[in-house]
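Removed: one protein chain of the complex. Kept in place: all other protein chains.
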Amino acid sequence: MSLSGSKGISKILGIGIVAVVLVAAGLIYYTQSMGAEQPATITAGGASFPYPLISKWVSEYNKLHPAVQITYQSVGSGAGQNGLFAKTFDFAGSDAPLKDSQMEQNPGILHIPETGGGIVVAYNIPNIGSGMNLTADVIAKIFQGNITKWNAPEIAAINPALTLPDLNIVVIRRSDSSGTTNGFTSYLKNASSVWILGSGTTVNWPVGIGASGNNGVASTLQQTPGGVGYLEFFYAKNNSIPFAKVMNRNGQFVEPTLTSISGALGAAAPLLSSDVRASVVNMPGDGVYPISVFTYILVYKDLSYMPEAKAKAVANFLWWIIHDGQSYSESLLYPRLPSSVVTVAEANLKQLTYNGRPLL
Amino acid sequence: MIVSRRTKEKLIIAALVALTGAAVAPLFWIIGSIVWNGISVMSLEFLTSLPAPFGSSGGGIGNAILGTLIINLFASGLGIPLGILTGIYLAEYAHDSRMGSTVRTIVESLSGVPSLVIGLFAFTLIVLSFRHYTGVAATLALGIMMIPLVAKATEESMRVVSDDLREAGMALGIPKYNITTRIVLSMAKGGVISGSLLAFARISGETAPLLFTALFSFYWPTGIDQPMATLQVLIYNYAISGFADWVAKAWGASLLLVLLVITINVAVRYLGRKKYEGA
Partner (left out) sequence: MNKKSIFFKDSAFKYLVGGSSLIVVAFFVMIFVMLAVRSYPSIANDPLMIFGSTWDVNSGIYGGIPAILGTLASSAIAVALAVPISLGMSVFFTEYAPRRVRAALSIVIDMLATIPSVIFGIWGLWIVAPLVKTYVQDPIVGSIGFIPLFSGPAYGLSLFLASLVLTFMIVPIISSLTISLLSTTPVELREAMISLGATRWEVVRHVALPFSKLGIFASIILALGRALGETMAVTMVIGNSFVWPFSSISLFSPASTITSKIASELYEAVDVLHVSSLVELGLILLVITLLVNSSARLVITRISRRNASG
């Protein structure tokens, strides 16, 4: 075995070259990204309810404006609101409008209704497909833990055509602070006389397991035979999770569809013109799906606290989503905004300012 | 009823085989599931394009593959040199000294720290201080995780080198640092390389530290200081997303990840065997 220097030297050289290449590659990579035009990176987050549509908007807008990279995190309405208050989010998504107390503590926030949708009651029962009939009272009793089996008399009475199994009901609800919960519980409070848990982004659920986000509910529901949960229409439809027909104000069992949900929002539109935060659940009307809601983008009126390029990007993006962006809604099963609601949204967006000058 | 010792022996063998089966069945089950579910997603588009938005099909995981490679490379740049140097210290310079045994204890303790906690450390040090999710924190966390693995491999392979060589070197008047690097280290080189490769494979699978450092991204990586997509985090996010298309992609990404990790391990095994055959 030779101790000649050449072996040692070439080994050190080898290591050295590899190290230099690694460092150089790293530096080149890094500086190249610095030298290129700095993208406007917008960080947003909030409701999971409109996440499929917002996700699509972000992607399409980036194709039109490659320098604008928006990341929207589906963390729930509550976390979205908190993120906006802390200004870690440049704008937030929330199905639940801000309460008066929140508006007092955090003044100067605009509500921009950007879309709406239906909240469906979905279930996982072997051999039972979509279309089970449910009323507000029965739903209330299920989620309060008063009805515990699928073949309970109250459910069987309104579903004479179905053979319901002797299976325990497993309630799946949101563990995080959720605008979808807010819409669902507002509906139950409005439409049912037996609902006692009130309404809000969280309530004191006596039973059930918590899942995080609409997607968490979808996921957990698929894993849990006997499960029942409330989630946004697209999530249920896309995963082929069966969901119920709900009785509306007119006494009809209505299946959630784009038509029935759009019908509800169309009927509700005038309410928003007087109060953008109005509750629109359980609207009267023929063929209207009663658990339909609008959802909002929350953004500060005065965007002077962020760099000007970013403020402009935010304003332009939000203007785009209520106009051109609406063409992507229906393919993802979200209804287009009624034109009167677009007017309300435009009026609010025009209040965006930067250093005193309007952005739009 | 007296059971003969022979019968007892046969029953015991049956039980042992059953237990062995229970131990190894998961491997085949897991790999089977991954191949079964992941193959159908594989395509060139899957490997090279950006993710499609939530709710739409198509797109791919190109940015996650690139992100994993980038973060691993940077982490190796931190972890491998520190690991090798520390291993050299432990093997050659740490005999019978208080500092030596302290270092050894701490390196061992470090290997027992859960990856989540190391990620938490990087989170508190960098992300919280700068209020910004960044790949740098991920690099730090993964790099720290590599150190004990590489150090241990280095130390062990250097220890195996016979002292005769060191003494021969000293007798010839070769300085200690030369003995260490040119003689001992070059003999230990196989073990060091295996250790580094195994450490690389190990961090490729680590997800927890990335969840709140590099976070995730739907775009191509723009810089190590930004959030970045990685295979591991993609698998986690997509698997729990409840969205069928994403779950399918998670299986595909899992297939890639398992291929990467198994390939490295097989390569290390093969290198090791070759070494023995060659000697």
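Letters A and B mark the chains in the order given here, with residues in each chain numbered from 1 onward.
By our rule, a residue touches a chain if its C-beta (ideal position, glycine included) is under 8 Å from a C-beta of that chain, and two chains touch if they have at least 3 such contacts.
Everything numeric here is computed off the predicted structure, so don't read it as measured data.
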item	value
Neighbouring displayed chains - absent chain, whole complex	A, B
Contact residue for the chain not shown (choose from A:Ile147, A:Ile209, A:Met306 or A:Val342)	A:Ile209
Of B:Phe123, B:Tyr219 or B:Phe243, the one touching the omitted chain in the full complex	B:Phe123
Hidden partner chain, residues of chain B it touches	5-6, 8-9, 12-13, 15-20, 22-24, 26-27, 29-30, 33-34, 81-82, 85-86, 88-90, 92-94, 99, 102-103, 105-110, 112-118, 120-121, 123-125, 128, 133, 144, 147, 151, 175-177, 180-181, 201-202, 204-208, 211-212, 215, 232, 235-236, 239-240, 247, 250-251, 254, 257-258, 261-262, 265, 269
Positions on chain A where the hidden chain makes contact	45, 73, 75-76, 78-79, 82-83, 86, 88, 168, 170, 175-177, 201-202, 209-210, 212, 220, 223-226
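We take it that only the chains that are shown with their structure count from here on.
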item	value
Averaged-CA centre spacing for the pair chain B and chain A, given as whole angstrom	36
Interfacial residue positions of chain A with respect to chain B in the complex	3, 5, 7-8, 11-12, 19, 22-23, 25-26, 29-30, 33-34, 39, 41, 51-53, 55-56, 58-59, 62, 69, 71, 74, 88, 214-220, 222, 234-235, 238-240, 332
In the complex with chain A, residue positions of chain B that touch it	52-56, 70, 73-74, 77, 81, 131, 169, 172, 174, 178, 181-183, 186, 189, 217-219, 221-224, 226-227, 240-244
